[in-house]
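Omission of a single protein chain aside, the complex is shown with its protein chains in their original locations.
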Amino acid sequence: MSFDDVPLWAALLISACVLVGAFLTFVGAVGLARMPSFYQRIHAPTLGTSFGAVGVLAASAILSTIGEDRFIAHEILIFTFVSVTTPVTLMLLARAALHRDRVEGSSDVPAVVERPVDQ
Amino acid sequence: MSAMILFWSITIAQVVLGAAMLVTLYRLIAGPRAQDRVLSLDAMYVVAMLLLVTFGMRVGTVIYFEVALLIGLLGFVGTVALAKFLMRGEVIE
Partner (left out) sequence: MSRLFPHPLLTVALTLMWLLLQQSAGLGHILLGFVVAFAASHAMARLQPHKPRIRRPGLVLKLLAEVTLDIIRSNIAVTRIVLAGERRKATAGFIKMPLELRDPAGLAVLSCIITATPGSAWLEYSPAESSVLIHVLDLIDEGEWIDTIKRRYETLLLEIFQ
């Protein structure tokens, strides 16, 4: 495939999407490195997985619809997959961290109200 | 003209994503605790996946997208397993 067949407006739209997506992912990574505590850091990667991923995948979807005649199946799949799985992993990690902090008796986290039933 | 715009914007995006990977790598090494490392590993998986998507855009083959899906899948399973380990490992100790 050559990029020459892509019209100018589409090229500008694609570059805007991919750059915004990459920038948001980068900001998420910087947040991960900069935030002072674990519970603050856990918010940072969601930037990359929400609109960071949407930007890059939208750019790819536009490019493949215009440039080649490929159906955007993989972009849809990757997007649904990422948006469904990240909250699950983050929640599990947060619960593990909470549990570890409580076992150590850290004063930064709220104490156990009672034993969670579903463990 | 549009070929040049696309080429450069995808290249810049790849560089930015690579930098994002380096920054998450810093957190992976610096820690300080195990949950921070697992969190940064998870973020790194996502960045790697997006990087593969940009490679796929450049080359125009389906293979990169399938690899991206696979990386997402493995990242999810790996992080869930590590989180479970963090939770249970301490109980057993």
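Letters A and B mark the chains in the order given here, with residues in each chain numbered from 1 onward.
The criterion applied here is as follows: a residue touches a chain if its C-beta (ideal position, glycine included) is under 8 Å from a C-beta of that chain, and two chains touch if they have at least 3 such contacts.
What you see is a predicted model, and the numbers here were worked out from it, not measured in a lab.
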item	value
Among shown chains, those touching the left-out chain	A
Identified contact with the non-displayed chain, of A:8, A:76 or A:103	A:76
Contact set of chain A toward the excluded chain (per top definition)	24, 27-28, 30-31, 34-37, 39-40, 42-44, 46-47, 49-51, 71, 73-74, 76-77, 83-84, 86-88, 90-91, 94-95, 98, 109-110, 113-114, 116-118
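We adopt the following convention: only the chains that are shown with their structure count from here on.
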item	value
Touching residues on chain A, where the partner in the complex is chain B	1-4, 6-8, 10-12, 14-15, 18-19, 21-23, 25-26, 28-30, 32-33, 38, 41-42, 44-45, 48-49, 52-53, 56-57, 59-60, 63-64, 67-68, 70, 74-75, 77-78, 81-82, 85-86, 88-90, 92-93, 95-97, 99-100, 103, 119
Footprint of chain A on chain B - complex, ascending	1-3, 5-10, 12-14, 16-17, 19-21, 23-24, 26-27, 30, 33-36, 38-40, 42-43, 46-47, 49-50, 53-54, 56-57, 60, 62, 65-66, 68-69, 72-73, 76, 79-80, 83-84, 86-87, 90
